[in-house]
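Take a look at the following structure, please.
All protein chains but one are shown in place.
And now, chain A:
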Amino acid sequence: MKKIGILIIALLMFSTAVFAAGQKEASPAASETAMADDAYAAVRGKVVTMAGPFVDNDAIKFEQSVKSFEEMTGIDIQYEGSKEFEASIGISIEGGNAPDIVDFPQPGLLNNFVAKGYVIDLNKVLDMEKVKSNYIQSWLDMATMESPDGPIMAGLWGRVNGKSLVWYNKKEFDAAGYKVPTTWAELVSLQKMIISDGDSPWAVGIESGAATGWAATDWVEEMMLRTTSLENYDKWVSGELKFDSPEVRGAIETMASIWFADGMVYGGRKGIATTSFGDAPKVMFEKPPKAWLHKQGNFITSFFPDNLKAGEDYDFFYLPSVDPQYGKPVLVAGDIYAMFNDRPEVRMVMQYFATGASVEGWVKAGGAISPHKDSQLSWYTNIVDRKVAEVIQNATSVRFDGSDLMPGQVGAGSFWKEMTDYVSGTKTLDQAVKAIDASWPE
């Protein structure tokens, strides 16, 4: 009995101590009001949470990029990156625990949440005049999505990537006397020349763990842009044009004419399916190079071997159009920032993301392209990034990565999976396109 009494007293004392400590913690707001003359006084010390797929290097570059904004306003942007972002974000949003801002690399995924009514319409909370004047129309169109209450401005574009780029080992390429092709015919003759010199022209890999196949869908999108009209591309992305149509089949077959041809790809057809997309370009930098060309977005340079210099050791050219009547289309991808909680400090951060300043640091650090009109080419410190920005600016048309726009079960599901099965030879083209069409949600 005595022991129990002591225990109770101890517990009581402890809990009051904690109570007191807790209350002290809870009232630091008093000091904030003292700085009334500060323009950002109302938001100083506030926290804005963000979630997205940036990890490792990307996370650091992002944090550095927003640092000056954080110092100026006193808002603390807490970014939580995850490699399993696509899976985890649904849990937190549908669990009622959404971060203030979510960074989606796939607009199709954002579209799911817009359709369920979770996303805040930026038209209602931001100064849209400023936002609209800073993007070209197609970016704004791509951010407009259908919510239960009609179309809304669902997000803002941050960092973007150019995809229609063919990378090569510049030193060896020049030494071998090869010329950068500017037309499809020149590309074809370059391929022939490389084969006759005893090497494989292309390095291709589509293995990516559970996401295996996405690199193949990029190729199909490039070929869609180069073998048929933009209207057909848009119809295809929205599901009006079937995969089992002559246009889409034609695009896939154009890709296959390169991928499956004898000696054209390092490792052959089955090697494509089993080679990781990040490892694929590495053979270009072996001595002597085992393959010469690699088509991939500008992010791929972070998978290149260390100590290579942009513009000296490697360079890229624009993948020429197959049929000149379709102009110079460029395939792009990027991150779209959507807002899930409406507070003054969150609005302020979102408004900031609509300006080039929000990616300036990242652009200067390399590996990011700014879609904002107020950003400057002089920010691009390495010549390759600047060239990518120029390619995007010079494009006659820009289209977003189609698989990222399609509904999740196609864009991140059957499209990846069936292309993988087609490339590995498990399925015929006929079976693959029919299976993709069958998976399209009604």
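We adopt the following convention: a residue touches a chain if its C-beta (ideal position, glycine included) is under 8 Å from a C-beta of that chain, and two chains touch if they have at least 3 such contacts; residues count from 1.
Here is the rule we use: contacts and distances are computed from a predicted model.
Visitor: Name the omitted chain as UniProt records it, choosing among "Sugar ABC transporter permease", "Oxidoreductase", "histidine kinase" or "Carboxyltransferase domain-containing protein".
Guide: Answer from the UniProt record of the missing subunit chain: "Sugar ABC transporter permease".
Visitor: Just to verify: which one of A:Gly96, A:Gly150, A:Gly177 or A:Pro441 makes contact with the chain not shown?
Guide: Touching the chain that is not displayed is residue A:Pro441.
Visitor: Which is it among A:Lys290, A:Lys328 or A:Arg343 that touches the chain not included here?
Guide: Touches the omitted chain: A:Lys290.
Visitor: Which residue from A:Thr212, A:Ser375 or A:Ser403 sits in contact with the chain not drawn here?
Guide: In the complete complex, the chain left out is touched by residue A:Thr212.
Visitor: Taking the entire complex into account, which one of A:Gln64, A:Thr274 or A:Asn341 touches the absent chain?
Guide: Only one of A:Gln64, A:Thr274 or A:Asn341 touches the chain omitted from view, namely A:Thr274.
Visitor: Please give every residue of chain A in contact with the chain that is not shown.
Guide: 1, 4, 7-8, 11-12, 14-15, 18-19, 21-23, 25-26, 47, 86-87, 90-91, 109, 112, 115-116, 198-200, 209-213, 263, 265-268, 270-275, 290, 407-409, 412-413, 417, 420-421, 424-426, 435, 441
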